[in-house]
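All protein chains but one are shown at their positions in the complex.
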Amino acid sequence: SQANAAAKCIKGDREAPYTIGWANIYSVPTWMKQTQGTIEAEIETLKKQGLVDKLVVTDAQGDANVQIQQIQSMIDSDVDAIILIAGSSTAPARVLADACAKGIAIINFDSLVDTDQVTAKVNTDSAQWGDQAAKFLIDAIGGKGKILILNGPAGVSVSDDRRKGADAALKAHPEVTVLAETNTPYNVAPAQEAVTSLLFANSEIDGILSLGGALSAGAVLALDKQGREQVPVTGENARQFLELWKEKGLKSWATMQPNWLGAFATYTAVQALEGKDVPAFVKIPLPVIDNSNIDQYLARAADFPADGYIYSPFDEALFKKLLAEQ
Amino acid sequence: MLATAPLLAARGVSKSFFGNPVLRDVSIALQPGRVHALLGENGAGKSTLINLLSGALRPDGGAIEVDGRPVSRMTPAYAQQAGIAVVQQELSLTASLSIAENIGLGAYPRRFGLLDYPELAVRARAACDLVGLDEPLSMPVGHLSLGRRQMVEIAKALYRRPRVLILDEPTSSLSATETKVLTNLLERLRGERIAILYISHRLNEVMALCQHVTVLKDGTCTADRSLEGTDANELVRLMVGRDPGDLFPRWQASALAANAISVRNFSAGLMRDVDLDVRTGEVLGIGGLVGQGQEDLLLGLYGAIPARTASATVNGALGLPGGVPKANALGLAYVPADRKREGLHLIHSIITNMMLPAFARLPALKLRSRRAERETARGLAAQLGIKGDLGRPAQALSGGNQQKVALAKWMPHHPLALLLNDPTRGVDVETKREIYMMLRNFAAAGKAVVLLSSDTPELVHLCDRVAVVREGQIVAMLERGALSEEAIVSAAMGAEHQKVAA
Amino acid sequence: MGGRRTLTILRSRPFLTLAIVAAVWIAASFVSRGFGAYGHLRYLVELAAVIGLVAAGQTFVVIAGGIDLSVAAIVTVSAVSLPLLSWQADPTGLTAVLAVLALTTTIGLVNGLGVALLRVHPMIMTLAMATFLQGLLIIIAGGSAVTAENPLVRWLGNARPAGIPAGVLLWVAVSVIVLAAMHATSFGARLFAIGANPLAATLSGVPVASTTLAVYAISGFTSGLAGVLVLGMNGQGYVGIGDPYLLASIAAVVLGGTSILGGLGTYAGTIPGAILLVTITALITVVNASPGWRSILFGSLILGLLLLSGREQARR
Partner (left out) sequence: MSTVASSRQAGALYWPVQLRRNVGVRGLFAVVMAFLVAYGFLFPGLLTASGFAKFTQSWFPLALVAMAQAILMLTGGISLAIGAMVSLGAVIAATTMTGPLGVAGGAAAVALTGIGIGGATGFIVVKLRLPAIVVTLAGSFIIGGAALLILPRPGGAIPEWLSDLLAGNTPAAFVLLVLIVLLWKLYLATPLGLSLYAAGENPVGAYRSGVPVDGARVAAYAISGLLCTGAGLFVAAQTGSGDPVIGTAFTLNSIAAAVLGGIGFLGGQGTMRGALAGSLLLSLMISVMFFLGFTPVAQYVAQGLIIIGAVAIPQFRKVQQ
């Protein structure tokens, strides 16, 4: 390692092969399991290169307090790097500062923490997510009409950020009326329930601004079950949604929170430990899935779990490029 | 006499529950230095009356007076201030708290606003000494036997240094020795000019202890007079409304040579290596001081607690049943002593309670016939004199009637051997007579009865033989000819006698 | 005679809960026209069927004096593992469904074993079971790339024989069986006895252990059934699909008047309790308010309805 490492938190006294701690917030959901898969694959690669010794995994079972305790344990056992999906956007800040002070490389991805005491943050831009989705939808309904907005759970930053990102576009189009908004977990069933009730309450709906996860599939199923005509709907790369999209011939737009963020975070952590200068924030561009390229995604569907996400391919070249671009 | 106002009195009080009148225009006056008996059949309203006197319930009409002045709103707290203490039937204790903490509950000595443990210890010890409780004060009440809990309840009342002491069936779960301690104590308290109200179904106690009597029948007062010149028969007549017969049925030998239950080297709970034969056609009594292992003997035979034995025959089958359903299948039935905790489902209807053993043995998915159940229950209720709507929850029944339900539920199954744990506790004379009749008839039909009892006269007059238990052993087996209260008590106390001699 | 009987029914908890549901429906359809549409009400009942199925087992368990905190995990296990079992050999898909139900019943049975034989507190036992199942789910989740194409499951989730959703028909059938088992068999009577006073029940010869086993097995079975139904309704199982049903099942049981202490209650109350829950949820969805206010409104509604229907009887 270099003596004067540029990256934050790194003290330069750590030697390969490294021990990587993966502080997961909840390992049960399929998205998490897929992410874990990319991390493990990356670890295997890095092991072969002699850069990583072992991976330590914790599962906070959805409890941000437990996650703090587990990060503390990682500090206590002196791991070389921590990669992290946070259970709360504020809670882990102090324990991360402790870790940073101990010279542990910290790469925070997906759900981010409001702190600068980390080596790097890796994520797509949630505000941009919301903005692009809103713009697509407004465009798709011709600049005016009545829409529903489906949000993730209340009180969570990601869902709040995406919603805020959509605000500007909505304000710019006063003819677009928001009939109703919901907050549900990013799952099919609750979204389907909510949309069904909303459909009954509102006879005219021109579009659905769905801000993530499996919410879109729930909305499409709700429309379908009621025999209503499908309307433009935004979404993510959930396999079920993409398949419904194709099946029902939807007018849709989707983006993706790539599962390989996990692999990339691992890669970045090792790069930082190796003395490379990594940017404080790596912004992952949001890909667009539309009718032009959906078939490419569906062609690979069989490689992914039925309730999983069809993410784009990744390799070291991509990672190198991402790190260099910033 | 006339000059002194009664310490506590009820003037023409009435009370009904959900429209059913339980007390109608009842008056009672408790004078200092007098033990006042309150008699009546099960459900006559005695407990309700004392609940009114102690502020646990509010009367619908009439007034409660303390020192001759009517109290506008009697509450337990006010009663406590006025020096009124009630011995509930084990009801007011908390199992997880220690003896001392229970005794002081609601009236703790305080220092700087906090519970003063040293002071509590001194005062609780004093109260315990009065009733002969020698268990460590720190022992949780949950570890005590029923009889000892009853003594704690009495100590709890005494701890409050009452001017008026009300005792609701205090002796029903006490052994003869403990009863003796209590009667001596009450004599002494009377000497200290305390007013005492005493409820009991044991008339000999009442005759020996009390000076004045109030008799309730169906919620009205049928007598309020001095006990002088009254005899027991007279009292029973007042309670029941007709001439009493003999309490105990005439004894007739009916024991057959066959053994219903036979065990060798039997151990369960406190019982260690006992041999016992229960013959068909007999009533076998089990006596002794409370808590010597008698209950474990019954429970072990019944398969409710683990038991070991060298050899056993139960109604012709080899070996112990090893489980309650198995014991039932072999014709055993058990009636527990603590009916509220072990015998009944208080929140369920009387019918359901009566039918439970039937539900337990029917095939699980057999359809019930509500009509047949009602018929059976009505029959049982009529047989045992349980009055009123059988759809009420069992907790609405008075104590004695609850006991009848606990007994009645086994009757439709014609058990071959009845294991009874103090079945007449808190039961009025009339019901007692009926139960005794039933037991004798049962034996006469060639079945076996094992009767564990804390009521020594019952053992003497009803049983063919009495096994006296002490420290987990059967120390004496008294045959009919040798049965007497003295014999039972001295066998039960044997250890103490020997210790004194040694 | 008949009059008194009618009066008792009118005053009973199940009926009261039902009356409240009706009142909420009528009130809501004034506020929002579409809410009272036949199709919507039918949909609400269909949703309630899932809660109702889970709550059927939960009612058994609660009446018997226990509680089952593993229902949510069992629903998920059922919905996630069924697609893995759907082999082609059986064109109806029945085999796979039966296999999954056997699995979930076994899970329930294990709960029962812990409670009855190891004497672990029901809450601890079922909580631990839920934790186990989470581990199991990590292993099986996303394990297959095959979508659920089970004809029986699809039918359950989508068919409407005679205009009534198949799920609702299933619920009706289960309800009839549950009510019969609860109130017309000796098994049912044992259940109440165990819940009210296990000691007295034991001494009366009630086979406490086997009844307890049966109760938890039933809960595993009905949760499994709910998992199959919810899979059919969503066309896709996913990890977390059962999560909403833990609190919902308990709430439906208690709103329906069953005592959480055991020994008293009826599934007849749970049924309207389940419908009430989905109704309130739907009502909150169509109200335009911030998430905080919606949550407050939801809680206040439950509390308010409880004031109307739910005084607890005194005990001991």
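Going by the order they are written in, the chains are A, B and C; count residues from 1 in each one.
Basically, a contact is a pair of C-beta atoms (placed from the backbone, for glycine too) under 8 Å apart; a residue touches a chain by one contact, two chains touch by 3 or more.
Just so it is clear, the model here is predicted, and its values are computed rather than measured.
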For the chain not shown, touching visible partners are A, B, C
Touch with the missing chain holds, among A:Q72, A:T177, A:S203 or A:N291, for A:Q72
Of the residues listed, B:A29, B:A100 or B:V466, which one is in contact with the missing chain?
B:A100
Full-complex touch with the removed chain, picking from A:T35, A:S89 or A:T268, is A:S89
Among A:G62, A:G103 or A:P279, which one touches the chain that has been omitted from the display?
A:G62
Looking at the full complex, which residue from B:L8, B:L120, B:V405 or B:V427 touches the chain that isn't shown here?
B:L120
Pick out the residues on chain B that sit against the missing chain.
54, 56, 76-77, 79-80, 86, 88, 91-98, 100-101, 105-108, 110, 113-115, 117-118, 120-122, 124-126, 129, 136-140, 156
Note that chain C touches the absent chain at residues 69, 114, 118-121, 123-125, 127-129, 131-132, 134-135, 138-139, 247, 250-251, 254-255, 259-261, 290-300, 302-303, 306-307, 310-312, 314, 316
Listed in rising order, the chain A residues that touch the chain left out are 24, 27, 56-59, 61-66, 68-70, 72-74, 76-77, 88-94, 114, 153-157, 160
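As a working rule, only the chains that are shown with their structure count from here on.
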Quick one: label the inter-chain contact graph as line, ring, star, complete or other.
line
Could you put a whole-Å number on the gap between the CA centroids of chain B and chain C?
44
Chain A and chain B have mean C-alpha positions lying a whole-number Å distance apart equal to 71
Between chain A and chain C, what is the separation of their C-alpha centroids in Å?
33
Residues of chain C that touch two or more other chains sit at none
Chain B residues within the chain C interface of the complex
302, 304, 324-325, 327-328, 334, 336, 341-348, 352, 355-368, 409
Write out the stretch or stretches of chain A touching chain C in their complex.
27-30, 33-34, 61, 154-155, 180-183, 185, 187-190, 192-194, 196-203, 214, 217-218, 221, 225-226, 240, 243, 301-308
Spell out the residues on chain C that touch chain B in their complex, using ranges where they run on.
180-181, 184-190, 192-193, 196-197, 199-207, 211, 214, 263-264, 313, 315-316
